[in-house]
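One protein chain omitted, others in place.
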Amino acid sequence: MPLPRLLAWLLLLPSALLLGLVFLLPLGWFLGNALGELGSGSEILSEALAIAGSRAMQRSMLVTGEISLATTLCCLAIGYPLAFALTRAKGLMFRLVIASVLLPYFTSVIVRTYAWMVLLGRTGVVNNALQAIGVTQGPLSLLYNRGSVILGMTYVLLPYMVLTLFSAMRSVDMRLLQAAAGMGASGARIFLRVFLPLTLHGVIAGSLLVFILAIGFFITPALMGAPEDMMVGMLIERQVEQANNWPVAAVMSLVLLAVTMVVYAVYSRFADIRRANPA
Amino acid sequence: MTKPIVTGRRAVIAGALATPFIWRPARAAQQLVIRTTGGVYDDIMRRSVYDGFTKATGIEVVTAAATMSKLIAMYKAGGAEFDIIDTGDSGLLNLERLGALLPIDYASWKYGNPDEIIKELKFPYRVGSYVYATVSTYNKQAFPDKHPSNWAEFWDIKAFPGPRSLPDMGSGQPPLELALIADGVAPDKLYPIDLDRAFKSLTRIRPAVPKFWDTGALSAQMLSDKEVVLSAVWNGRVQTLIDKGAPLAIEWNQNMIQVQAYGVPKLSSNPKGAQLFVDYASQASAQVGYAKELRYGPSNTKAYAMLPQDLLDIMPGGPKYRDLGFYQKIDWWEDNRDRVTKAWSNWVLG
Partner (left out) sequence: MTAGAVALERVSKRFGGVAAVEDLSIAVAPGEFFTILGPSGSGKSTTLSMIAGFEVPDSGRILLGGQDMTRAAPRARGLGMVFQNYAIFPHLDVFENVAFPLRARGQKDVTARVMEALATVRLQGMERRYGRQLSGGQQQRVALARAIVARSAIVLMDEPLGALDKNLRYHMQTEIADIQRRLGMTVIFVTHDQEEAMNLSDRIAIMEGGRMIQAGAPREVYERPVNAFVARFLGESNLIAGVAEGAALRRADGTYLAAANVGTPGAASLFVRPEKVRLGAGSENSLSGRVLRSSFLGTLIRTEIDVGGDQVMTVDATNGPGMQALVPGAAAIVSWAAADSRLLAA
């Protein structure tokens, strides 16, 4: 039911103001002034191209893309069945699963990451257990590699995927699945031909959300990654905190923002958010 | 690609970002705000310095934390909230070059005596409070008989196998000096640092480095969890672990001495009180307390006489290890920070 146009705008106003005041205004100010130090528009552009073309930035973008993509796929692989289980769980079970999905948000990223270190370290729980039951002889290097970064980021970002998928799955009329079974469809066919297509907009939205959030990560890869797992966010943080070079940080941020916008544009071309939710 | 740091316009941005750090309405004149690293450090300094200072002068001391980038942003915004900055001397040099600091008023000292301060720690715009050292630390279980006795052996991953760690760029200073010494450069011939040579040397040790540490906490964590059996860490961090019974030991040979110092910001609203604090904190008796707890060497030469022998045996800057070590040259770092940051990123990303 469409709201009257004026009312819709009025309802939008508080969030627009908040976003404008605490996000867009300072961001614009920072970028404008930081870039202003570089000089004219063409100088900014040549600086941006130089940074975007630099070996470190390209390597880092590649690393960022790989880690973000892998994280997104892991979130999807874990989140899809989890979200489905949530649609079927009731009462206490539902609350338990929701609580364990949301738990990461009640602790700081540092605590969470140290928890991973306790689990995955050379003398950590996993390594001790593996050696105790004789699977491995010496400790495995489970920490400080690409895999542990992806694991840590998946853990942090999983709730975004699960909640997005959950709401998409909740809107699926479960009688359609029963109907499909009644018409002779196997479980696999029901999933592939009915349930998956009906939740595809959730898959796309959740993946996009996780991917965009992952692109900007820097704490988890800094703590859990190998030295070469340097994501763009870390590169930017170094420019601000170590080199005190804000113009370069601003240009790097813009490059990252541009990539994010491209991802978003691709997404909105293929999925119309309003149409995607079948009535 | 990079440019000198200071320009007028950045002050405007800095103002936008930096203003709301500390809320301090109409501050009483009898109060000083000091920038520290926070945490346990504050408690130790309060016990050993601040309380005594308040008792002697009636001036309260309030602490707050801020990173160097925030301090710089604050200064540029024209809103320094601090009266005293207690930080690594490279940060203070950075601020000094921005023109953000007042000279230390050595002439007015009445508690301390400038002649008692170690000469390497005495500067016009900053005065050292203590020295700490980046030392080679090894796990005694991993190296029961023979351990790396210098940086060259630390770098020798064949003769001394095992995972090891070194400081990351994120810690402030990557181990360029150590890399050069490991490659055969004499400690008095390190500067100006040959970046190419340093990174080539780092490349040799990298296969044995699962992780470079960026915070003191992580460096200690990795040693106590046996993630690494060899590490270049700040001596205070590892001493705490040793005191708790960790099977670790320090090799003091070629320790790199670094300096913690005080500076007084130009925009301090109580510069007189701040100078008085620096004076008070520089006397030997005020330094003994934290030297004992932090295991860092006091900047006042007279303070060493007040420390027990067992502490002197584990203290940088003390008679036992001063000659084994070398001072890190901060000026070079401040001249080359941008270059090093870039080179580090390139090296790390391969």
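Lettered A and B in written order, each chain numbered from 1.
Convention: a residue touches a chain if its C-beta (ideal position, glycine included) is under 8 Å from a C-beta of that chain, and two chains touch if they have at least 3 such contacts.
Computed from a predicted structure; not experimentally measured.
Displayed chains that the missing chain touches over the full complex: A (touch as defined at the top). For the chain left out of this panel, the touching residue among A:A83, A:A180 or A:M230 is A:A180. Taking the complete complex into account, A:L198 is the one of A:L198, A:A222 or A:A249 that touches the chain left out. Touch with the hidden chain on the side of chain A covers residues 173, 175-176, 178-186, 189, 193-194, 197-198, 278-279.
In the analysis below, only the chains that are shown with their structure count from here on.
For the pair chain A and chain B, the distance between mean C-alpha positions equals 36 Å. Residue ranges of chain A in contact with chain B, taken from their complex: 26, 29-30, 33-34, 36-38, 47, 50-51, 54-56, 59-60, 63, 114, 117, 121-124, 141, 143-145, 222-223, 226-228, 230, 235, 238-248.
Contact residues of chain B toward chain A in the complex are 1-3, 5, 7, 9-10, 12-13, 16-17, 67-69, 72, 94, 163, 168-170, 172, 206, 209-212, 214, 218, 221, 225-227, 337-338, 341-342, 344-346, 348-350.
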